[in-house]
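Supplied in structure tokens, the structure appears directly below.
Here's a slice of the assembly, chains where they normally sit.
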């Protein structure tokens, strides 16, 4: 508590995830007053052919 | 908004996902009165050894 589930389009680097995790944990501690150890974060890398917006998969060409 | 998460047993084709995405977006626009661009759809392909019904994984033989 709190628990974060973060869906990202595939291709994010380990460095980006590390940075996000540090910052989100820090912000959670500040805003919610929880201990860092209580913050869980789970990433899901979503492939472009598994995410659609506006009726079109992100693996398809967009204008 | 709306956001759809769809869990499928692995093996669905890209064509099936494209068709589902088109139809679900169209239905959402019709029924909810939202714009197509506001409809997000995320698929999760679940492997047969990661889904169970009735106490048995779908990777195991069924009668």
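Chains: A and B, in written order; residue numbering restarts at 1 for each.
The working rule: a residue touches a chain if its C-beta (ideal position, glycine included) is under 8 Å from a C-beta of that chain, and two chains touch if they have at least 3 such contacts.
Since we're looking at a predicted model, the values are computed, not measured.
Colleague: Copy number of the whole complex, given 2 identical chains are placed, is what?
Modeller: 6
The rule is short, and it goes like this: only the chains that are shown with their structure count from here on.
Colleague: How many Å are there between the centre of chain A and the centre of chain B, using C-alpha atoms for each centre?
Modeller: 21
Colleague: Spell out the residues on chain A that touch chain B in their complex, using ranges where they run on.
Modeller: Chain A reaches chain B through residues 7, 46, 49-57, 59-60.
Colleague: In the complex of these two chains, what residues of chain B are touching chain A?
Modeller: Going through chain B, the ones touching chain A are 14, 17-18, 21-22, 25-26, 36-37, 39-45.
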